[in-house]
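Here the complex is missing one protein chain, while the rest keep their positions.
Labels for the chains are A, B and C, by order of writing; each one numbers its residues from 1.
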Amino acid sequence: MPDTPYTADEMMTIAAARMLRNGAVCFVGIGLPSAAANLARLTHAPEVVLIYESGTIGSKPDVLPLSIGDGELAETADAVVSSVEIFSYWLQGGRIDVGFLGAAQIDRFANINTTVIGDYKTPSTRLPGAGGAPEIAASSGEVLITLRQTRRAFVEKLDFVTSTGHLDGGNSREQFHFPGKGPTAVITDLGILTPDPVTKELTLTSIHPGVPLEKVIEATGWPLKVAPELRTTAPPTENELRVLRDLQARTARAHADEL
Amino acid sequence: MPDTPYTADEMMTIAAARMLRNGAVCFVGIGLPSAAANLARLTHAPEVVLIYESGTIGSKPDVLPLSIGDGELAETADAVVSSVEIFSYWLQGGRIDVGFLGAAQIDRFANINTTVIGDYKTPSTRLPGAGGAPEIAASSGEVLITLRQTRRAFVEKLDFVTSTGHLDGGNSREQFHFPGKGPTAVITDLGILTPDPVTKELTLTSIHPGVPLEKVIEATGWPLKVAPELRTTAPPTENELRVLRDLQARTARAHADEL
Amino acid sequence: MLQLSEAIRQHVHDGDVVALEGFTHLIPFAAGHEIIRQGKRGLTLIRMTPDVIYDQIIGSGCAKKLIFSWGGNPGVGSLHRLRDAVEKGWPQPLVIEEHSHAGMVTAYAAGAAHLPFGTLRGYLGTDLPKHNSNIRFIECPFTGERLAAVPAIRPDVTIVHAQKADRRGNVLMWGVVGVQKEAILAAKRAIVTVEEFVDRLEAPPNSVVLPSWIVSAVCQVKGGAFPSYAQGYYKRNNAFYKQWDKIAVDRDTFKSWIERHVTGTKDFDGFRRSLNQEAERA
Partner (left out) sequence: MLQLSEAIRQHVHDGDVVALEGFTHLIPFAAGHEIIRQGKRGLTLIRMTPDVIYDQIIGSGCAKKLIFSWGGNPGVGSLHRLRDAVEKGWPQPLVIEEHSHAGMVTAYAAGAAHLPFGTLRGYLGTDLPKHNSNIRFIECPFTGERLAAVPAIRPDVTIVHAQKADRRGNVLMWGVVGVQKEAILAAKRAIVTVEEFVDRLEAPPNSVVLPSWIVSAVCQVKGGAFPSYAQGYYKRNNAFYKQWDKIAVDRDTFKSWIERHVTGTKDFDGFRRSLNQEAERA
């Protein structure tokens, strides 16, 4: 345990970062996934290749981007290509090992919704929409998802399926012959959920230190499956925390510009 | 008439060059079309835009290229794009005013053959093949063709249709809904043939100075239609001849390299 | 080389299908403002990532339809004017046609290539096709595989911002170049605003150059992508994006902001001055 206290969000980002293996080619969503992927790059995975859907390949930003197309991403990239090229040749072309996504809603089979809460025509909340997510979910070798765990987010039934996870579970995803195997982990501020090898239902396999199991169950909108051998996530190391906080401090300074 | 004598090939190149209006965007085949298009650029059409299928847009070569992808074409271009882009966005995309082609064989409806003489499987002469020609013929706003006029080249029936001209004549080309209107002139060393407005049959509408009409008829493998008001091509001007010869002399010097 | 106001007057007509493209970078804000200033109506707007400039255009009542794949204020949140138009019909109803990014780039590429449709491995298993009849499925004639198809995008006019143009009107852009080239090549007419005119482009080999003859008008608007950015010229003004959330959340605040800074000014320079004066007063 580090002497330094840490927040649940920090634990989430650090746990998500750890899932990314060194050398992996990662298609990075903006926000939480981008923070985790860059933390990975700055700690255990210096050779990770970060691709942003704005067409930047091999970005090595010094500060986290606010938008998916910040200048920092282009300036530090090995190559910058057009939108057509990034989606057709690189993502659809099968060059991505890991798609790293956020979500507004997720169901037990890791299908995700980033489109609307409520009815499509008369939504209670209109979200930004699909962006790159549906095809990231279909074409990446595997998919990591990171979001905060609440009953509003972890729902029995999605209001809208924006991106296909394991569909109805079991082999149901296979009908689409996607090149990628779909979500392999969901990393939240409370723990890590992974799909059951057979049913594909998300199962809590690791719980973050100090989080009561009841809290995770309560934060899940379906009867949560818990692994018989539930692990406890290793707490953040001093190094992980320092690198993450330095990154976030640099980011805050860079984005605190005046009008 | 110029004092300087000139060859039939020079007359052909100069007559072909004159067909290209200033400012036209021209997709240029290698060889005779390239010579004519560059002569146009160096005389009456300084604003002509020359596009080569190697992806060079707005090439202004000082010497004629030996190959379709000579360095000179890239170095003097406004833009150099990939092969996929030049064929899909620029040619198929409908950005070309004039396609300028050569041919090995041509029929009375200006369909052309650059594939084989004789049977496809057991040819008497194997030619290089289609290259860009079929889609240049389909997608350019109009098509100019230039080749030497002989009975072997101007045939009753093509051994192979590589590129579609006016098909079987009349409205028959329309069945394909090509964006372009097809061949509008065939410029040879003997004269200029243009399709009849209704039947689309190639008709001799201009004869080069000093060429006997019988010679043109003999050099054509079908009973050649001759326009009732047959014009005589204006002979080369001193300026046209000088510019063409300077270009060819520069070209010969540039390509006379040692092994 | 035209005044932007004249270019918009000549090339953007009421009822047109209009794409103002830019993927976070080089967003043609100045041109969008001129559309608002001239009170264009009934536009079908296209864009992969409609953001603040589309929020402004939609909130000003210029648009009847939006074709898009991700609508938000990047890094900040919702587009309140877009939502108000879709959900409450204010100031007028907005029909949406919603895609994924992969679908949009495929549709633009098909438009640029003069194909009626494009094919992609996409949309399978999602609810998007249920709400969008322009997402269909076809079979590969060789393997029998099922693939998604989208119709080509062919805007009446595409508008983009770029770094520079030469005196002949050839345009050079670099950095995050998004789908701009395809959007230009797919369109019947094209307007480009640039940071500056130069004597020679000095374009590196194989860079993104738009030859003058595919562009209908090139207009110099220094800073014309503000508050987005122009690589090599100025950075993204993240503070503006954050501030926009507060302006756009309320109809009256929005209206008075547009009246004060956009319709109440003559051009983009006027807009920037008006904004600066307000900031100084605050």
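The working rule: a residue touches a chain if its C-beta (ideal position, glycine included) is under 8 Å from a C-beta of that chain, and two chains touch if they have at least 3 such contacts.
Computed from a predicted model, the values in this text were never measured in an experiment.
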Which displayed chains the hidden chain touches across the whole complex: A, B, C
Hidden partner chain, touching residue among A:Ile57, A:Val161 or A:Ile207: A:Ile57
Contact residue for the chain not shown (choose from C:Arg121, C:Arg189 or C:His261): C:Arg121
Residue touching the undisplayed chain, where the options are A:Gly94, A:Gly170 or A:Pro235: A:Gly94
Options B:Thr7, B:Asn22, B:Ser82 or B:Asn171, residue touching the unrepresented chain: B:Ser82
Those residues of chain A which, in the complete complex, touch the missing chain: 23, 25, 49, 57-58, 74, 78-81, 88-90, 92-95, 139, 179
Sites on chain C contacted by the missing partner chain, in the whole complex: 114-121, 134, 136-138, 140-143, 145, 147, 149, 151, 174-175, 177, 204-208, 231
Contact footprint on chain B, counting only the chain that is left out: 30-31, 53-56, 65-71, 73-75, 80, 82-84, 87-88, 91-92, 111, 115, 120, 122-123, 126-135, 138-139, 160-164, 167, 173, 176-179, 255-259
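Keep this in mind: only the chains that are shown with their structure count from here on.
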Touch-connected components when chain A is not counted: one piece
Chain occupying the middle, per Cα centroid: C
Identity of the chain that, by mean CA position, is farthest from chain B: A
Length of the line joining the C-alpha centres of chain A and chain C, rounded to whole Å: 28
CA centroid of chain B to CA centroid of chain C, Å: 41
Computed distance of Cα centres, chain B from chain A, in Å: 57
Residue list for chain C, restricted to those that touch at least two other chains: 109, 181-182
Per-residue multi-chain contacts in chain B, two or more chains: none
